[in-house]
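What you see is the complex with one protein chain gone and the rest in place.
Labels run A and B following the written order; every chain starts at residue 1.
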Amino acid sequence: MSERQSLLERIPWTLVLTLLAATVPFFASRYYIDLATYIAIFALFATSLNLLLGTTGLVPFGHAAYFGIGAYVCGLLMGELQVPFLLAFVLGGLGGALFAAIFGFFCVRLTKVYFSMLTLACAQIVWAICFKWNEVTGGEQGYPRVPMPDIPFLDWLPVHPRSLQMAKFYLVALALCAIGIYLLRRITLSPFGRILNSIRDNAERAQFIGIDVRRYQLYAFIIAGGFAGLAGGLFGVYKRGVFPDYAYWTKGAEVLIMSILGGINHFWGPTIGAAVLILLNGAVVSYTEYWPFVLGVILLVLLFAFPGGLLGGLETLWRRVKGRG
Amino acid sequence: MKVTRRVALALPVAVCALSGAAFAQGGPIKVGVPLPLSGPAALYGEPALKGAQMFVQELNAAGGVLGRKIELVVRDSKATPDEAVRVSREMILKENVDFLVGTLTSAEGPAVSTIAKENKIVLIAPIPKTDQLVAPKNLHPYIFRTASNTTIEGRTGAEIIAKWADVKRVATIAHDYAYGQDVTKEFIAHIKKLRPDIEVVDSQWPKLGEADYTPFINAQMSKKPDAIFSAMWGGHFVTWAKQAKPLGMFDAVKNRVVNGGEAGSVEATRAMGPEYPFGIIANAYDLPTYKGQPQSHKDYIARLKAFTKEDPPSSWPIMMYVAMQFLTEGIKKAGSTDSDKVSAALKGLTIDTPFGKQTIRAKDQQADRGEFYGVMEKGPDGIAFMKDAEYIDPKPFMD
Partner (left out) sequence: MHLAFVDPTLMLGQFRSGLTTAMFLFLIASGLSLIFGVLRIINFAHGSLYMLGAYIAWHIVHYLVGNSLVGFGIAVLLAASAVGLIGFFVERFLLRHVYKVAELYQLLFTYALVLIFGDVAKFIWGTQPVSVQRPALLSGYFDIAGVRMPHYDLMIVCIGFGIAYGFYVFLNRTSWGRIIRAAALDREMLGALGTNVSLLYTGMFVLAAFLAGLSGALVTPIKGVVPGMDIEIILDAFIVVVIGGLGSLWGTLLGSIIYGMVVSFGILIFPRFSIFAAFILMAAVLIIRPWGLLGRPIR
């Protein structure tokens, strides 16, 4: 029994999940390749959020700000200045990290709900700037002309010719998200991540034993903002456009829900949550216009029956099964 | 039912996709309709959808087009470009729609236009007014617009105000976003050209979704304008007018207010009832009756009343109705549902709409669509209606 558990932990999940996900273009329709791209990007976005939520114990409402900044930086550089995709993508992440540093400096000085509200104010300010700065950001209409990056390799993929473009972009996006998630995993499991955990568990005690709580929270904030920026850059390309909504606080609420749905105490919780929520959303909206109601009910059920999220619930179930076996 | 139909369609679609041809013999022509069906913009989105539904019902009863029926695939775009793109992609990739007819706001239009271009699906936008949609740098073969645009609207407002010889001070109020900014810019540029003696004394920029307009109203009144050009629309117009009337704004300018944004539509007059600021000039895309109304329009209104069971009927269904007319006439002329052929057929196409001939110009794929303007008077039932409505021909205002 104990061997199986450590085996569970020893599996290189990032690699396994990525390889599994990479098979999608070979058997799925274009619609599902499209959906899989969406899931991959939001998996990265949600995992970046969880660095703050599950690992450090901070609840930011305004994580969308860095997502939006990354999207605009990457999209505008590609569209207006013809910057190559990978460079623009990295710069988007750096843009997110930069603003996370600026906003984070003020936010980490606050705690709990005040922290949350200040992050929200920051996101709304970013949104308002994107909404109004017509000359640069296209204002309320955004910038709907982000070009599809030229991917010179992968033309040999044995997929349906109509799906080739989408499949190529999907695999590139998947690879980039996988790398991002892998890096986040290493960070979470590193000594730095342990320090963040101790801050989450008891900030006072951490401060007492000499950890500069604020400084570490800021570092986490910056890293999370950077990866959110990377996810944003990919999202802008995926949507072929960047719009102020990307920075609106409700985008951050989406990933908060995904993380909680999947389970914030597990590294893969946000990824699972993203996949489940997006698939569920896609399935439900074809049948009813009352998706918010359905989501609300799901959240209530989640709250009362599976407070640890899906992975938390699975873990409890597993333990119970093990206990009987 | 849905599953088997989808399977039945998937096979011929797959075959055709491989062979390059883009029609499924015998199956319905699927038209994707992204429109806001929730939130404040649903005020226009829902009635617009009914126009499409009525057209499809009539057309299918008459045998459809090219022997095939039309099937509408409807999705809520929530009036945001983000969601509009998402549902449009879903309709193209999952539902395999052949065409897109929809989008309402000026942000949705250009966003979905990019998707249409990429997937080579013809998009006819029946309502977005932004000039950006068909501007030269954004124009491509698969985007067409059958609505009016901000240039026409701003300039028409200027023409009306310029006719009031005793007006020397003019103020504007519009939401601080693309539509409001563009229409105000066109208004100011044109009125300065027509009447160099007019001074624009004030411009107010409330944010979209402002709950309390009173600071803006008050600030504008303090500048003592003789006339006001307003771009308030939909639910926002209702809120603004409800707050402006008790403050005496309309009295102060003697009702010399020209309001774009279809504030003369049935939705606005019905929502406000007796609180409507009677005496202002507003516009609307459609009216139940007007001077010189052709028989075809009378018939259309009668059918619309029966279909929607509303009296007076809304002015928004006509937008989707005419857009669907253009689409099906384009398909007929092209003799196929191939996007490139339909696109070529639509350029320069003139059709008979219920209110007369309308043409999609070949040079910018924009229709010559004007609106009705007139003074909003109090009707016998206490609801405002447009008196002496005049259809203002947009051609003099189009570049």
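The working rule: contacts are C-beta pairs under 8 Å (C-beta built on N, C-alpha and C of every residue); 3 or more make two chains touch, one makes a residue touch a chain.
Note that the coordinates shown come from a computational prediction; the quantities given were computed from them, not determined experimentally.
From the options A:A97, A:I257 or A:L310, the residue with contact to the unseen chain in the full assembly is A:I257. Checked against the full complex, the candidates A:A28, A:V83, A:A101 or A:I125 give a single residue touching the omitted chain, namely A:I125. Which of B:I29, B:A111, B:A125 or B:M221 touches the hidden chain is settled by the complete complex: it is B:M221.
Contact residues of chain B toward the unshown chain are 37-40, 42-43, 46, 176, 203-207, 209-212, 214-219, 221-222, 234-235, 238-239, 242-243, 246-248, 267, 271-275.
Taking the whole complex into account, chain A touches the unshown chain at residues 53, 59, 106, 109-114, 117-118, 121-122, 124-125, 128, 131-132, 253, 257, 260, 264, 290, 292-293, 295-297, 299-300, 302-304, 307.
Methods note: only the chains that are shown with their structure count from here on.
Per the touch definition, chain B reaches chain A in the complex via residues 17, 37-38, 75-76, 80-82, 85-87, 89-90, 93-94, 106-107, 110-111, 113-115, 118, 130, 132, 138, 176-179, 181, 208. Across the complex, chain A meets chain B through its residues 29-31, 34, 131-132, 134, 139-142, 144-145, 148, 160, 162, 239-241, 243, 245-246, 282, 285-286, 289.
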